[in-house]
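Worksheet for the structure shown next.
Note that this complex is displayed minus one protein chain, with the remaining chains in position.
On to chain A.
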Amino acid sequence: MTAPRTLFDKIWDRHVVHDREDGQSLLWIDRHFVHEGSHHAFAKLRERGARVSRPELTIGIADHYVPTRTRDLGRADPQIADMVRRLERNTADQGVRLFGLNDPRQGIVHVMGPEQGFTLPGLTMVCGDSHTSTHGAFGTIAFGIGASEVAHVLMTQTLWQRRPKRMRVRFDGRLAPGITAKDMALAFIATVGADGARGHAIEYAGEAVRGLSMEGRLTLCNLSIESGGRCGMVAPDETAFAFVKGRPYAPAGEAFDRAVEAWAALPSDAEAAFDREVVIDAAAIAPTVTWGVSPEDALPIDGTVPDPARIADASRAAHAREAIDYMGLRPGQRLTDVAVDRVFIGSCTNARIEDLRAAAAVLKGRRAAVPGLVSPGSMIVKAQAEQEGLDRIFTEAGLEWVASGCSMCVGMNGDIAAPGERCASTTNRNFKGRQGPGARTHLMSPAMVAAAAVAGRLADVREILGETA
């Protein structure tokens, strides 16, 4: 009889190549995604004259820099085109499969990975992108790494890591109607802070998590890094197995059945110990929006901008003052009085088909009061949305429907907001300048962004939907 173990520990233990006395473990990596931004790591390999050790476990995807309004690199900004071509060259030189700009399966790495069946329960997955935590939705250890580590994984298919502490975040009870995984994540981050889960592997549990679709779980795990967590996971169950079954790169037939047997043993044992437990009342979560410049600056939509003068801690008060100043808000201002200039629906956080359906449900038969961009998470999501007629709902509302990429989440491809512009966004970071120099970002769910588009200000989606009910 072995000691009770958590989901995280079961997967970790299975991947240890070598344990060192000082507490570092050399872990085997099952899947490694590279993108245009991985050029620094490929350059390190060239410096050493090294080859990719296991190219079949490495997957290249063009997403961070790809233009969304054209797929013709000849018409794109030359610097951006160069980044996409550099990825093509690096992956071709090293024999790594690539889902390039004009591949019909191209998409944001954290949307495309699960879609193609690269993401499976029980794996270790890394990528030079902090939102790699997304894949934990399947019960996999997935986390972002820097360029030196990317180069290390390319050369050795392993990574040195210290076992993090384990944290369980339990969402008790059921979500109220209209509340989504995005609201759960923002509520959690506001509770513990942007460094609250630092040094911890998070396992999301509880009735409200079990009730989420895979899309919802992907959103929840995606935002783990915004609480400082090393990774975020949900125990794999029938919902996860059903999603994986039949995906192009997932095991099939007898191999799938054997895999499910292994996956079913992964959930944390009943008596497994966690270093920290956070309990959140899911039924009490309201539609949540950010007001400041850190994802921890999140409040229910019926709230008001905090008053720094009432914050006792000096450094926290200073942060609030800075944030309010940058965001052009007033202490005590009602969030629903904050006018927005544009909206963005997209990113690895919230650009899956369910997200687009939720936004379209609000926009159907309505006009957006402000301009905005809708960028599906992958070209497969785009095709699906067009088959369902969602693209027409967005364009008839006055929003622009474009191709897939990281787009306005990080602004690397030139999709940005102007200085001082305020954007209601389904993305993951409201950092200063993230959506363009001087741009102001408010994070929220796709339905809430759609509500803000219709109202021209931050708005409670339940009120807008209630108007027609």
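What to note about this one:
Rule of thumb we're sticking to: contacts are C-beta pairs under 8 Å (C-beta built on N, C-alpha and C of every residue); 3 or more make two chains touch, one makes a residue touch a chain; residues count from 1.
Throughout what follows, contacts and distances are computed from a predicted model.
For the omitted chain of this complex, the UniProt record lists the protein as "3-isopropylmalate dehydratase", which is one of "3-isopropylmalate dehydratase", "ATP-binding cassette domain-containing protein", "Ribose ABC transporter permease" or "Ferredoxin". Annotation: of A:Leu7, A:Leu120 or A:Ile202, A:Leu120 touches the absent chain (contact as defined above).
Within the entire complex, the positions of chain A that touch the omitted partner chain are 17-18, 22-24, 26, 28, 30-31, 37, 39-40, 43, 48, 54-57, 65, 79-80, 82-83, 91-92, 94-100, 103, 118, 120, 122-123, 128-130, 143-149, 151-152, 155-158, 160, 162, 193-195, 198-199, 225, 228, 230, 249, 251, 255-256, 258-259, 262, 293-294, 296, 314-316, 318-319, 322, 410-412, 419, 429, 431-434, 437-438.
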